[in-house]
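I'd like to ask you about the structure that follows.
Excluded from the complex is one protein chain; the other protein chains are retained at their positions.
Residue numbering begins at 1 within each chain, and the chains themselves are lettered A, B and C in the order written.
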Amino acid sequence: MSATPERLLESYRIMRTIRDFEERVHKEFATGEIPGFVHLYAGEEASAAGVCANLDDRDAIASTHRGHGHCIAKGVDPVAMMAEIYGRATGACRGKGGSMHIADLDKGMLGANGIVGGGPPLVCGRALGSKLQGTGGVAVAFFGDGASNQGTTLESMNLATVWELPAIFVAENNGYAEATSSTWSVACDDIADRAGGFGMPGVVVDGFDYFAVHEAAGEAVARARDGGGPTLIEVKFTRYFGHFEGDQQTYRGGEVNEARENLDCLKRFRERVTSAGELRGEQLDAVDREVADLVERAVQEAKAAPTPTADDLLTDVYVSY
Amino acid sequence: MSATPERLLESYRIMRTIRDFEERVHKEFATGEIPGFVHLYAGEEASAAGVCANLDDRDAIASTHRGHGHCIAKGVDPVAMMAEIYGRATGACRGKGGSMHIADLDKGMLGANGIVGGGPPLVCGRALGSKLQGTGGVAVAFFGDGASNQGTTLESMNLATVWELPAIFVAENNGYAEATSSTWSVACDDIADRAGGFGMPGVVVDGFDYFAVHEAAGEAVARARDGGGPTLIEVKFTRYFGHFEGDQQTYRGGEVNEARENLDCLKRFRERVTSAGELRGEQLDAVDREVADLVERAVQEAKAAPTPTADDLLTDVYVSY
Amino acid sequence: MARTITMREAINEALSQEMGRDERVIVMGEDNAGGAGSPGDADAWGGVLGVTKGLYHRYPGRVLDTPISESAFIGAAIGAATSGMRPVAELMFIDFMGVCFDQIFNQAAKFRYMFGGKAVTPATIRTMYGGGFRAAAQHSQSLYPIFTHIPGLKVVTPSTPYDAKGLLVTAIRDDDPVIFCEHKALYDITGDVPEDLYTIPLGEAEVVREGGDVTIVTLGRMVHTVLEAAEQLASAGVAADVIDLRTTSPLDEDTILESVEGTGRVVVVDEATPRCGIAADIASLVASKAFGSLQAPVELVTAPHTPVPFSDVLEDLYVPDAQRVVNAAKAVTSWSR
Partner (left out) sequence: MARTITMREAINEALSQEMGRDERVIVMGEDNAGGAGSPGDADAWGGVLGVTKGLYHRYPGRVLDTPISESAFIGAAIGAATSGMRPVAELMFIDFMGVCFDQIFNQAAKFRYMFGGKAVTPATIRTMYGGGFRAAAQHSQSLYPIFTHIPGLKVVTPSTPYDAKGLLVTAIRDDDPVIFCEHKALYDITGDVPEDLYTIPLGEAEVVREGGDVTIVTLGRMVHTVLEAAEQLASAGVAADVIDLRTTSPLDEDTILESVEGTGRVVVVDEATPRCGIAADIASLVASKAFGSLQAPVELVTAPHTPVPFSDVLEDLYVPDAQRVVNAAKAVTSWSR
């Protein structure tokens, strides 16, 4: 655990960007201007940031319906993301994908995914590609507690071990799949308990703690790059908003306030790095201001951007047909 | 382990019937008279017989492409089975299903299945039915080592625990899925290791030993009837014939001869019950003769039976349409 | 007595009344109660769009939440159906069929045939389809042509609250597996629905408007689009027969063919994509069995052969609208050799 101050500042920037981005989408969604189903990642920032801090250009990730945080952490442009969420021609997917389908293959972001359990098989493929091409790259599947019960996720873990793939499975356990509790839907105590059945190490980490995630992922990435095969990491935390925007959340109690007050990853990160003297408060404040500007700009540009045109309806189905 | 002599004799009859049935199908297949894909269960008799000896009319099982043994053990008529394998109108499925689809719902045999991993979800449903109807019935999914890597199998185990179902998962590990070794395709040491990840007990038993299977299944059935939820039982043995009839088996060595010589479930059963004085050799010999007659009759009747007629093509698609 | 209620309420009522009438009827799906194991309300959700709301408390133990394991729980519904239950399983969006299709098309659909007529599988699978929610490519599809393709399945696509209730009751009581397709944009439409239980047979299309100049065959949400178009056509002097299929399998060939005999001109309107779709299926029926009456090419108004786009601008172009139907009807009625 000896990250440079630059790396720490960058991770803070990522977490702050995710948080502000999501808080802002939440606010804008309420005005009715943002269409479709939108799932926010606020509260879970340490996972995306902590894992992706170990990755570089060789590496790839696959995400879920709750994908904004993973996108930002893997370097997708938040301005293009916001435009996409608004359905604009300038969006990351030119307005054709929306919140649930933001991807940037050049950045190794294989896509948010509207299908629960859709990502893990794809990650096996990307990891296989890296292995055969000898790039040293790893591939990471982010998925939720709900997705940990999907057969596609489970069999992908087996395949990853059998093929000795440089793959990492990050189970983001935020306590719920929609309204259903993970304590009910996951038949074992910890999702990480499933690792042994698929021949890989499994660990549980505190998802509010950037450093814990970063360290666990660092070990997994090192092992994978080394040819040591896959790892399952379960990250536990709370999502701050509803399942999707509009969710009344009558299935849960005051845990969000509790988490925001006492566990929040951004607060804890700030406390830790400033008290350890790794970064100064002003440095973080400066990031906060820059991020606020960025998010503001993203929203303004999205609102001002043109919508797709009729021609766009029929393009991009095939490379050739 | 205090089975009555009647029960033991009945189990022996089942195992002997399966063995003779399969040896005969193997022989007849070679003549070219039996159509389609045929997968033989010989060598694995102790599993079907040992598990089903714990079941009664309330209970149900779902099987695989290698289904003859499970059918016989659950009480399906071997004569109707043989006719089905020959594609005759008198067959268990009136010639429409064939070897891979023999079923007898009245006997609680939910069907052989051409889809690897097709059975476990159905078993959850049957177990749910029993639970809601309060019959005390249990449902058993038989599946292979290969099927243990299919997502449908894995997620069914989770569902069974979550719903607290009276379900039992019997992983029949015969070492291969087609030509592929289970030591390669199953990422953990024992399939039973997966049980914990789905919140249920898991045990490994010697599949050549009827008594071991019977005992393990007995515990699982008792627990399930008691509301204690599902169990995963891994049964290890060797299949005596190829994956399907016609398989040259160049992927494996002399293990079959070895198993037939030294491990065979029928031989061991006879040794054990006669030396313990539970049954006399003549009793078993009598069963052998009766079974030989039965199988002979099944083949003769099948060969003599009429084929389906043109009218049968379009019936039985719907109850009403 | 009939009241005006929404389609969501009509479906909920059909489920509730059937559960009351027949204790073999059970309901299962992700968040169908909604809140299993959670500290708040155990039926906080009642389905993602609230269709099953309230059933959980009314029928204790008979509304089951599920893990996100569609193969397992849809398969469980099917397995339970072979064992004397009448399960209604919810496949939240029809788009999710790809993770559980085997249980539906290789198991449920084929049991009866494979087992020589000895199985009965009265499972109903409710599922949401269609565009209009800006839900993009994986949450907006109209995939019923795929289910229609499969022998052994029945496929229902109601267009009104009245039909939804009557057809769902029939589906639940039906001894074959039924895919019951609910258009998400129809949940809030209202219509008169009797309080009492009633059934509508599967395989009977409804002539929802009589005209005589052109036959417009459609289904589901598109019925409303076509009726809007038929109004406009009437003003333009074109009188349309509008046929609501109500079920795509079984298909009511007679009602279609009878109308075409009278009009000789056919437009088929469907929200699904065109290749091997319902529109092609109906056009083919007409070309093979009503050719003698046919006076003009069959016009197909469907979604394009593309995934469903996210942007509202694009999605509005994607889903067939009344104008396209009007144009097609005018084209066929004015066509001559």
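Observations on the structure shown:
Throughout what follows, a residue touches a chain if its C-beta (ideal position, glycine included) is under 8 Å from a C-beta of that chain, and two chains touch if they have at least 3 such contacts.
These numbers come from a predicted model, not from an experiment.
Screening A:46, A:73 or A:103 against the full complex identifies A:103 as the residue touching the chain left out.
Of the options C:64, C:172, C:298 or C:326, the residue whose C-beta touches the omitted chain is C:298.
Across the entire complex, the residue among A:47, A:63 or A:152 in touch with the chain not shown is A:152. Residue-level contact of subunit A with the missing chain is found at 60, 62, 91-97, 101, 103-106, 110-111, 113-115, 118, 120-126, 128-130, 132-133, 139, 151-152, 155-156, 158-159, 162-163, 315-321. Touching residues on subunit C toward the chain that is not drawn are 71, 95-106, 109-110, 113-114, 136-138, 145-146, 148-152, 249, 251, 273, 275-281, 283-289, 291-292, 294, 296-300, 304-307, 309-310, 337. On the side of subunit B, touch with the chain left out of the figure occurs at residues 35-37, 87-88, 93, 95-98, 100-101, 113-117, 146-147, 149-152, 176-186, 248-253, 255, 307-310, 312-314, 317.
Simple rule for what comes next: only the chains that are shown with their structure count from here on.
Subunit A and subunit C have centres, each the mean of its CA atoms, that are 36 Å apart.
Our note on geometry: subunit B versus subunit C, Cα centroid distance of 39 Å, whole angstroms. The geometric centre of subunit A is 45 Å away from that of subunit B, both derived from CA atoms. Shown for subunit C are the residues that touch two or more other chains, namely 67, 69, 71-72. Contact of a single residue of subunit A with at least two other chains is seen at positions 149-152, 184-186.
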